[in-house]
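A single protein chain has been removed from this complex, and every other one stays in its place.
Every chain is named by a letter (A and B) in the order it is written, and numbering of its residues begins at 1.
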Amino acid sequence: MVLVAVEFDGRGVTQTALLRAASDIICAAADKEGNPSLGYERYDDAPDRVGVPIKGFSVISKYEIPKDQAKIDAEDAALPVDKIPAPVCDTSHYKECYEEVAGEAMLYEPRSVDAVLVYDDTLIRGGEPWAHIGLQAIHEKLKDGGAIVVNSKRDPEYLLNFIPPTNKKYTLAVIDAEGMDKIFILPLIGAMLKVAPGIVSYRAVIAAVKERYKAEGIKKAEVVREAYNKVRFIEVPPATGPIQLKRISRKFEEFPKWYEMPEGIVVFAPPVDTPNPHYKTDTFRTFRPVTDPEKCNKDGLCWLYCPDSARSPDPEKLFEVNLEYCKGCGICAEVCPTKAIKMVNELEFKEARLW
Amino acid sequence: MVRMLTTGTTAIATAVKHADVDVISAYPIRPYTGVMNELARMIADGELDAEYIVSDSEHTQFEIAKHAAACGARVFTGSAGIGWAFAHEAIVVTPTDRVPVVAMVGNRALDDPGNFGVEHTETLVVRDLGWMMCWPENPQEAYDLTLMGYKIAEDPKVLMPYVVCCDGNFITHVRFPVDLPDEETAREFLPPTPPPRVNVLHPDRPLSIAPHVDYYWGAEIRRQMDQAMKNAIEVTRKVHEEFNKIFGRGGPPFVEEINTEDADVALMGVGGMAMPARRALSQLRKEGIKVGYIKLRRFRPFATEDIVNVLKKFKVVAVLDMDFSFGSPYAGGIIFQEVRSALYDLSERPKVVNYLIGLGGREITVEVMRSIAKEVYDIAKTGEVKQLVKWVGLRE
Partner (left out) sequence: MSWEKIEIRTLKDVPKEEYYVAGHRTCQGCGPALACRFLAKAAGPRAICITATGCMYVANCSYNTTPWAIPWMHTQLGGIGSACTGAAAAYKAMMRKGKLKKEEIHVIGLAGDGGAADIGLSAISGAMLSGHDHLIITYDNESYANTGIQASSLTPWGAWTTFTPPGKMLRLGNVRVKKDLPKMIAAGHPNVRYVATASISFPFDLMTKIRKGLAVKGPAFIQIHTPCPKGWKFPPELTIRIGRLAVETGMWSLYEIEDGQFRLTFKPPKRKPVAEYLRLQGRFAHLREPDIRYLQEQVDAACKQLGID
């Protein structure tokens, strides 16, 4: 028996429903093959906040991964979606598989995943989900040899500038999912089937998608097929040499022991004017504010209206933004009366690398 | 049968819909809110006809439920953690008023500090009041136990409230494969209208419910409640049998033995922890280490005879408590103390040890279950208990 899993990385509130939908589709596909599964969003990511990095998962237990899965999938993907065979539902090992996957049910995340589907390409920089944890790299849970599938208009080589090095090898795949369908999880799943075969079969996903979208089922299944056939990907070898990460995720064991903590659930206040050192909120950002000095009249409204106290009060510094904390909400750009602030995608800035 | 992937909260909402509940009182608190969201949606879409009251607090919720039930309606309410604690006054008088309220609790660690992770303490602390309590292992059981709950609570020999306790996140939020019956079959088992009873407010039969009393009356009223809880044991057995006949599942009513053949040693607990336990103990069995798991499906009423009969064959029983009881005997968990007390009179009784596990919502892995099982297996071998009460997974 083998446990396989898919991770979905998105942004809170705007993409939470899509995280769930993708998990439901993968789990429904597993069900069509007779395999039990669990689907869930990471509990501590909720309450989800607008922009915060969040994760969802599908965890499947199968008896074995068919050795020729990739070949079967490729043959199926060459045909129109209504011409492929139905998935075979084999429940002969259901009971043991159920026991295996249920054994993982009291965990907040699977131990490792075979594929990471990234909904917003700025998330490849990593996500700091809550205080004390630090920055989690996009491949934190990925198995050696797994795949990262990114919804992006950029090239995989460009995206590699922002992904921290790791000792694992992985496939980096890119698909312009939002350009293909407004339910953009479908192209992501299609792309995943190509670069990470064996989690669920192509035909099981097609069957699940057809069922889920009813009258539009065939149309949506064709989107999956199209993505399967046009995903671009590169193989990323393991990094050599020491891996220096500026901010790394803290492990459970590094947290203080029970007798090292102050009594009475006490946390000491940060000094006045000092941002909270335990939680940097820059990974909320898809866009960052950029001030045009020609247009700025130093009225200070951008500083005034920032909910995150992320700007300097100094007009000579043009109320410089603290990029470790700015969430990219865009309020400053909105309230600026001279329209001196533009919101620019994070990946335009090479120094958006967090390692 | 409708096979779907769903959460404990959606499964329970479906049971509530099938039960044709008349009055629902809602108030948000993580992690049970999903059941109320789903019920609101069902009503807004015309799938269920019920009065749905957005309450101003949990105390209000439970008061609304109690009085709606007192007028004969079938009701549903619920809460979690500190919210359930806010409702305590209403929770106290619901069993005393002998109304069959059915509620759901999304088990959550009590404040302070706020923590959405699962702990069972918030429900266990009201174990003395007369609420029937059960713990599903997964969303499938959550549906089953809720539907059965109405039948048990409304039985004229019982008339006590009933709460279904779902581990926060693991049973409330995670989507599992479940088989839900259709409404028609569910209503074969549970008719939409509760059986008639005397203590209902209606002009056709004027009566006063709960007048003030003095010492001439109190003890007898308590004894009636005591009898109701004793009757609940037989009624629960009967309802499980009926459920099994119609749906082909349901398991033993109070306590289920998992992997116990030829085992001298058993772990015992409530709720979702049965899942990693099953896996761990299956693996260990293949490795020649036989340890069983005793799943306590229902904690109130505590079916002493059933539980003692199951436990007495073991040399060592390790109770896994996902709760705490500060300053208690041996500073152990709540279920540990009750199980020990239940076994006290046996001339040959198992050693009972305690593991405090998963506190604050900490994960429970197959590995943790394995290591507990091995440790307890060694206790049986050596006869030596190094630590009676152990905190698992603590940073120390």
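Simple rule for what comes next: a contact is a pair of C-beta atoms (placed from the backbone, for glycine too) under 8 Å apart; a residue touches a chain by one contact, two chains touch by 3 or more.
Owing to the predicted nature of the structure, the values given are computational and were not obtained by experimental measurement.
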Omitted-chain contact residue, chosen from B:Asp45, B:Glu184 or B:Glu287: B:Asp45
Hidden partner chain, residues of chain B it touches: 26-30, 33, 36-37, 40-41, 43-46, 52, 54, 56-58, 82-83, 86, 111-114
Touching residues (missing chain, whole complex) on chain A: 12-13, 44, 46-52, 130-132, 267, 269-281, 284, 299-301, 304-310, 313, 322, 325, 327-331, 333-335, 343
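Quick note on the criterion: only the chains that are shown with their structure count from here on.
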Chain A and chain B: spacing of chain centres that average the CA atoms, whole Å: 36
Chain A contact footprint on chain B (complex, rising order): 3, 5, 30, 112-113, 116-117, 138, 167, 169-170, 173-177, 272-273, 275-276, 278-280, 282, 358, 361, 363-366, 394-396
Contacting residues of chain A [partner chain B, same complex]: 23-24, 27-28, 31, 36-41, 43-44, 46-47, 98-100, 102-108, 252-253, 255-259, 265
